[in-house]
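All protein chains of the complex are present and in place, except for one that has been dropped.
Going in written order, the chains are labelled A and B, and every chain counts its residues from 1.
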Amino acid sequence: MRTSFPRISVILVTALVVLAPLGLVFYQSFLDNPFFAPKIQFTLSAYEYVLTDEDFHSAFLNSLMIATGMTAIAVPLGGILAFLVVRTDLPGRRWLEPLLLLPVFLSPVVLAFGYVVAAGPVGFLSLPAEAWFGFVPWDIYSITGLVLVAGLTHVPHVYLYASSALRGVSSDLEEAARVGGAGPWRVAIDVSLPMVMPALLYAGVLVFFLGFELFGLPLVLGDPQGILVMSTYLYKLTNLLGTPSYQLMAVVVVALVFVTFPLVVLQRTLLRQAGKYVTMKGKGARQTPLKLGGWKWLALGLLALWLVATVVIPLAGIGLRSVVSSWGRGVTLADQLTLAHYRDLWEYPNLIRGILNTLGIGVIGGALSVACYTAVALAAHRWPSRWVRLLDFLVLVPRAMPGLVAGLAILWIFLFVPGLGYLKSTMISVWIAYSVVWLAYGMRLISSALLQVAPELEEGARVVGAGPHRVNLDVTIPLIRFGLLGSWLLIFMIFVREYSTGIYLLGPGTEVIGSLLVSLWGTGDIDLISALSVINVAMVGVGLLAALRLGVRLHG
Amino acid sequence: MAELSVENVRLRLGGMEILKGVSMELERGQVVALLGPSGSGKTTLLRAVAGLEQPFAGRISLGGRPVFDAGARIDLPAEKRNLGLVFQSYALWPHRTVFDNVAYGLKLRGVGSGEIRQRVEQVLGQIGLGQHAGRFPHQLSGGQQQRVALARALVYSPPVILLDEPLSNLDAKLREEARAWLRELIVTLHLSALCVTHDQVEAMAIADRILLLNAGQVEQAGTPQEMYGAPKSLFVAEFMGANNRLDGTLAERRDGYAALAVAGKAQDEPLLWGRMQGERAAGGPATGIVRLESVRPADGPGENRLGLELVTSMYLGERWEYLFHRGPLKVRAYGDRELAPGRHWLEFPPDRVWLF
Partner (left out) sequence: MRNTLLGAAVAGLLALPAMAQTVPEGYPASYKDTIAAAVKEGKVVVYSSTDAAQVRPLLDDFKTLYPNVTVEYNDLNSTELYNRFISEAAAGAGSGDVLWSSAMDLQIKLVNDGYAQAYESPELKALPQWSVWKNEAFGTTFEPVIFIYNKRLVPDGDVPKTHADLAKLLEAKAAEYKGKVTAYDPERSGVGYLFVTQDAAVSPGARDLFRAFGKSGIKLYTSAGAMLERVTSGEHLIGYNIFGSYALTRSKKDPNIGIVYPEDYTLVMSRVAFIPKAAKNPNAAKLFLDYVLSKRGQTLVANQAELFSIRDDVAGEATAKAVNAKLGDKVKPIKVGPELLSTLDQTKRLTFIKQWQQAMQGK
């Protein structure tokens, strides 16, 4: 009976922004030519081609394997690391936390290339290993290597969800187990982690999903062995017939959306079951760190090992590459040291603009996106309605479109929808593309902040006389301001490292570092790439430091 | 005219019917307590009055003006009902000072800042927190927070204030003081209030009338004295006060009284007489309820007396509490001295025993 008009309109706008590009892609998948070609016919031939293509099958299987494998690695490891950092007296956990999150913010291409320099067949770690063992005991170009790298680098995603859930669990439960005779390890496995099972499962589904749309890592690490995954298969389709065949690419996207669908349903089911863990309260749970005792060093060792494998090694790789002119077998690195790449970088014509734009899209665009995500999250906030269920699905859908396709589809929207043309090739279009692609991630951050707000605080304001909008402005938003600040920071770092989405929307004046990197990768200027990456990483690092100084709680 | 009237309100939550047709009235200057076990729907009813839950049938009017009417499709949102609500958790906004928490309702009503200052100071003075206006909620004790929550609901003089378990978050000693303070405030300010509580003592202390809810329906309504002294059902009798429950068979009926053969009765033991509440044929099972304070240790066998073994005596300070048993039968009673172990006689005055 009560009017829900503002909520519905926000959801409808979201639906429009999400479904317009996707709808276009769907439509394209049933055509024999680009949808804007003068002569087009409806046909299923694109489906026939893709679904019977052996490469598609192998790409699908590889993606499935990688997604499964990385989920199997990332979820337990992320859960355990979250337990160690959040619930125990692990030494140095304050400053370990930002390091834990670092891989989320590194461009996967950069990360992968760092691994090549460090642990590739002639990497600076592989050569000594080869001298020692007579062979290199690892192969980062294999599926196993890919799964391992992908799994390790996605630990932070699980960590983010698991840690914020763990913060809500009252210490009593753990202490009860401790008193009952369980060591810290048993407490984690038997009490703490089962308590946050819904969060872990949710994160697991998300990681599985990210596994399916992995692009940067397989692009660099899968290349030498020709390992195709869904997204690199998409790339292959671009060239296979000489001219880009949009209908074939569209079919792959449709296939990805169909993989999404059951996952979203699964996610919803998992969240519904979360109700049985009612002891988790948003607030007031008393927390005392669990004493690790002698386990401390083992735990620290585990954490350090992961950090070395996931952060130190690739960063050392990329950092080293940026200060040498040559590397690899038979090179004495000390003779090759140079700062020339950074000097050359300074000569790079669009660099300053690229850095400024990157900062701009991160800082201003990030803030605007957080504002939009907040509006959408508030529209669904405490509203048991079918519309909200629709929204849950909507926000995940863009994740099914690899950034490159999403970018192309959004370019089409700007081109073919009358009145939008003047926005094309402005930072606004880039911002819209980024916001749509990262919708699911941002929404999740904000909804989890909203979950922390006790309903009475809002109801109190209603009863006192504030309408729904006043409640949002005066109570809800001020209450989640730290969560919003944290989300802004995360979105800033994600936007700063984003590389594929903006490619079609770039022009003079809209270049960002991520896309410059991809463009340089094509022609081989790896000297510049590595120097630029180091600067990119430094920007992310400064962002993290700033966050810590400001006392922003990264977990929202 | 009733300040608040609720007519046949029905409400579903998550597919379960929580309120199954509840009606009640609240007169001006009166305090009505909604009492009931958890899950009886008392908080839901309060929230429906506040406009925080949406019934699917019935009417709710404030001062004669309908704020909800399923038939006429009227449903005023919470902020338009001009009520005051004190939450169980107080729900003070942690990002605002005490002053700002209290002032918010006035600000929303477009009151000028000078008047806001004056009225907030006045109400903070009334609740004894005049010195704490600049503090944040987390800097206050539980009792102080409870008062701020009350001030926040009172400051714009709503016709009715709603209290959801207002004292349940305070510890036992503080709770008794707060109860007296709250009753005093209500009386001196001539407030009309609807108060949810699961504690019958609290309900009787604060309220002029009590509405006892059971599984979404009104079990009995009346003054505290009626509720305590003349329960109409077993549920009410058991819910109010501290009771002994005596199960058995109905042996005899006479003039509104009946005799209960308590389960496990010895051959020579007398029947237990009590007031017959409701209709029940002789020979069927029946339950006797008697308040703890009505049971008296007696010096020997006699009318309406039962002999039981003393299990233990507990010293409560101002009196002793005894626990007796005989087979499955357990009886508690009060007295003013420690009893010797062994068999004792207990008298159950017939007018104080209700048979259901």
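As a convention for this text, a residue touches a chain if its C-beta (ideal position, glycine included) is under 8 Å from a C-beta of that chain, and two chains touch if they have at least 3 such contacts.
These figures come from a predicted structure and were not determined experimentally.
Undergrad: Using the whole complex, pick out the displayed chains that touch the missing one.
TA: Its contacts among the visible chains are A.
Undergrad: Using the definition of touch stated at the top, determine which of A:Leu411, A:Ile446 or A:Val512 touches the missing chain.
TA: The single option touching the absent chain is A:Leu411.
Undergrad: Tell me which residue among A:Leu240, A:Leu263, A:Leu302 or A:Val388 touches the hidden chain in the full complex.
TA: Final answer for the missing-chain contact: A:Leu240.
Undergrad: Specify the residue from the set A:Pro34, A:Pro76, A:Pro98 or A:Pro478 that touches the hidden chain.
TA: Of all options in A:Pro34, A:Pro76, A:Pro98 or A:Pro478, contact with the hidden chain holds for A:Pro34.
Undergrad: What residue numbers in chain A mark contact with the hidden partner chain?
TA: Chain A touches the chain not shown through residues 34, 36-37, 116-117, 120-122, 219-220, 223-224, 226, 235-236, 238-244, 325-331, 340, 346-350, 352, 408, 411-412, 415-416, 421, 424, 503-504, 506-508, 511, 518-529.
Here is the rule we use: only the chains that are shown with their structure count from here on.
Undergrad: Per the centroid of Cα atoms for each chain, what is the distance between chain A and chain B, given in Å?
TA: Chain A and chain B have C-alpha centres separated by 53 Å.
Undergrad: Given the complex with chain B, which residues does chain A contribute to the contact?
TA: Touching chain B: residues 1-2, 454, 456-457, 459-468, 470, 474-475, 478-479, 481 of chain A.
Undergrad: Any idea which chain B residues touch chain A in the complex?
TA: Touching chain A: residues 47, 50-52, 54, 73, 75, 77-85, 87-89, 91-95, 104-105, 108-109, 152-153, 156, 162 of chain B.
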